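Every protein chain of the complex appears in place save one, which is left out.
Letters A, B and C mark the chains in the order given here, with residues in each chain numbered from 1 onward.
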Amino acid sequence: MGGARVSGPATPELTVELAGVRLRNPVLLASGTCGYGEELAPFLDLGELGGIVAKSLSLEPRVGHPPPRIWETPAGMMNAIGLENVGVEAFLKEKLPRLDEGVTVFASVFETEIDRYAEVCRRLSGEERVAGIELNASCPHVEKGGMEFGQDPASLASLVRACRRAADRPLLVKLSPNVTSVAEMARVCEGEGADGVSLINSLQALDVNVETRRPVLRNVLGGLTGPAIRPVALRMVYQVARAVRIPVCGMGGIASGEDAVAFLLCGATAVQVGTANYVNPRAGLEVRDGIETYCRRHGISRVTDLIGALEVP
Amino acid sequence: MGGARVSGPATPELTVELAGVRLRNPVLLASGTCGYGEELAPFLDLGELGGIVAKSLSLEPRVGHPPPRIWETPAGMMNAIGLENVGVEAFLKEKLPRLDEGVTVFASVFETEIDRYAEVCRRLSGEERVAGIELNASCPHVEKGGMEFGQDPASLASLVRACRRAADRPLLVKLSPNVTSVAEMARVCEGEGADGVSLINSLQALDVNVETRRPVLRNVLGGLTGPAIRPVALRMVYQVARAVRIPVCGMGGIASGEDAVAFLLCGATAVQVGTANYVNPRAGLEVRDGIETYCRRHGISRVTDLIGALEVP
Amino acid sequence: MSAGPRRVVLRVPGWPGHRPGQFAMLALDPESAHRDPLLARPMAVYRGDASALEFRFKVVGRGTRILGSLTTGSRLGVVGPLGNGFPSLPPASVLVGGGTGIASLYELAAHHSRVRVLLGGKTQEEVLGLEDFEALGVDLQVATEDGSRGHKGLVTDLLEPEPDRTVVACGPTPMMWAAAELCRKAGARCLVSLESPMACGFGICLGCAIPTGAGFRYVCTDGPVFDAEEIRWEELA
Partner (left out) sequence: MSAGPRRVVLRVPGWPGHRPGQFAMLALDPESAHRDPLLARPMAVYRGDASALEFRFKVVGRGTRILGSLTTGSRLGVVGPLGNGFPSLPPASVLVGGGTGIASLYELAAHHSRVRVLLGGKTQEEVLGLEDFEALGVDLQVATEDGSRGHKGLVTDLLEPEPDRTVVACGPTPMMWAAAELCRKAGARCLVSLESPMACGFGICLGCAIPTGAGFRYVCTDGPVFDAEEIRWEELA
């Protein structure tokens, strides 16, 4: 890993290699929190980031859940968007071409059946602009698909196997945190030939409006994200990084360079910024800059030196 | 359930029955967050609460983990106290007698082997001052015991079976949230004759000091608690209350009457206040008062009318 | 603290200007001393220009409590201008505002001095910006539920839509729905400015979906101004 460019502590080398994809720096934007990229273009140059993971795609367009879809919680938020998306064809034809060549784009895939997951992967194959595929096997608030696969080792294995066969792109599997052993699930992915794992997706959650005595989300259950979940995410990244040899892409509550460095130290090769983009559309860039500042301050010449460098007593 | 005292909306009836124990109101203080009761006596009259769950007890005194043991996180905190306690004998001889007769006391039990769990239960049996026993099968940061049992259905079943036989007191089992299906674990407890379940214990977590590049807790892993986890706790209480017929004691991030009402609506018969006691030693009483105010405002004459009354579309 | 509407005035370097009815997301703590409340709050621009923006709001929860307690020199994160804003209105349009919804209407009224303006609130105090509307010299009528000012009752009591004329309504959902119904029956066009929980305000979270005849549309990017005919009011309420 690490880049070839000669560099000293003054200009830390930020390139990393994630699942065979060379990234300008270890900061990606998380699926579902950066649209298809173009929505963020007014606020920052996406080419300055490691890349983006576009909103999860299904075979056909999906309409998503009725509102209310989001709710604020202590230091976090809940959502049940329902994986609304334009579908893989419209993504390839309409969305992807609008992004500058310099933007590294991962496609995220979500479906309700293994065959359909594989079919979306097939459609994405051969697409040069798709740097890699992230399988979303972990959405906590859709009736079928998603977390079903992410919570059962055997189903996850079948899913990864089918998509591995269907996809000619580097394949990341996004894991659910709503399991007893996330390390076990990561090992399953490694065993089936995944090139890396991403974690965590949101924690399954519920909140109540006590005045109306109803759940705050129309879908009842939703996914908890944001700073509140960061310590759970870090724990899981730490456990997974020790359990598998494929690279780990860490996320959950990252809002600053320090937050990101914590994930790298726990063993993540790259990180994703999610909820923070909503509060501050330039969050991804600020995280990138924060990592660079950290490296300078600590005399670290290559960001890869941080990966897994946590000192455990 | 519900009390016998005649009451109108003006003075809502707050009594509930939890696992066969009649509680003055549905608010208990959570194990590990109210010491052995006496520490809080300067701040409030414990007799005005539903009761307290004393710090988890083992057969012998336990020393606990080396510091740092606690750390603040976004809207929450992490701890790895290591279940330090005076041991069951000292509790019965020295701690329990210091509490006023009017205080309802649950004993919490934590051990590293099933036999030892059962032995502590046996020592507590016949003790009139012990209203009930809560089995802590879910501590996320001790090497042996605790979560081991709480994460595996078969081990949990053996544990509950042994303690059920050993204990002549009402038995609550405190569940771990670090599982794929908390409802399944609750069903196991019900099947083995538990009188109720308490949830949630803390979420397993890790945080990093990026300046020292070390975990913030000496034990590396710790348990996340406080408002940050409330939506996860509510979801689990909701799922468990629909899965079993034994009563549910809900907790996780409760700091106000409204927070508590949300748990009741999701199906909890009583609630426990934990981390909030640290920030405000009168938190338990304020939660009780908040529930009463809520009932008055909504013309609810018995708090039991709230239990499970969530309107789900 | 009085219960009436509050104001906050911000200097926003680089603000590119805005149209009446656009809004901004106000992040309460850009310096991150607090990570709760986490999300920015959507607020209509009450009035403003490149030198300063004024917002008017009611304290209804934690975010607005914090906004209401800011002191001179406090810093906020501002993303905006956002949303579509109002189109230019034909002559003889009527603006109907209720409670904090009035905040979206002030600049619209200021740009169209010939409009009629109907404002409502629970009490006179809650009729946000009343003095400013008076100073505009527009044709103004007020309704309050307690009768402390003008007509005693709902502001929609004052609305008598005329065919082919335009009504703009902004306020609580039931009030906008009532206005929409009156307009539909009278054959008048009705524009409404909707509210919805928002995480981002600029189209990436998909959180602000509302049900319309053409499926879900987004308050932050397709709105907040919609033709009332598009909205599926039964599902919204």
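The rule we apply is simple: a contact is a pair of C-beta atoms (placed from the backbone, for glycine too) under 8 Å apart; a residue touches a chain by one contact, two chains touch by 3 or more.
Small disclaimer: the values here were computed from a predicted structure and weren't measured.
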| item | value |
| --- | --- |
| Interface partners of the hidden chain - shown chains only, full complex considered | A, B, C |
| Selected from B:45, B:72 or B:100 as touching the chain missing from the view | B:72 |
| Chain not shown: contacting residue from C:35, C:116, C:149 or C:165 | C:35 |
| Per the touch definition above, residue among B:159, B:255 or B:306 touching the missing chain | B:255 |
| Hidden-chain contact residue, picked from the options B:151, B:198, B:239 or B:277 | B:277 |
| Interface with the unshown chain - residue positions in chain B | 32-35, 39-40, 42-43, 63-64, 66-72, 74-77, 79, 81, 84, 226-227, 255-256, 275, 277-281 |
| Absent chain, residues of chain A that touch it | 74-75, 227 |
| Touch list for chain C against the chain that is not drawn | 32-37, 62, 65-66, 69, 71 |
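The definition used in the following text is that only the chains that are shown with their structure count from here on.
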| item | value |
| --- | --- |
| Number of hops, chain A to chain C, where each hop joins two touching chains | 1 |
| Centre distance in Å when chain A and chain B are each reduced to the mean of their C-alpha atoms | 34 |
| Centre-to-centre distance between chain C and chain B (centres being mean Cα positions), rounded to whole Å | 45 |
| Chain B: positions in contact with at least two other chains | 74-75, 227 |
| In chain C, residues with contacts to at least two other chains | 35-36 |
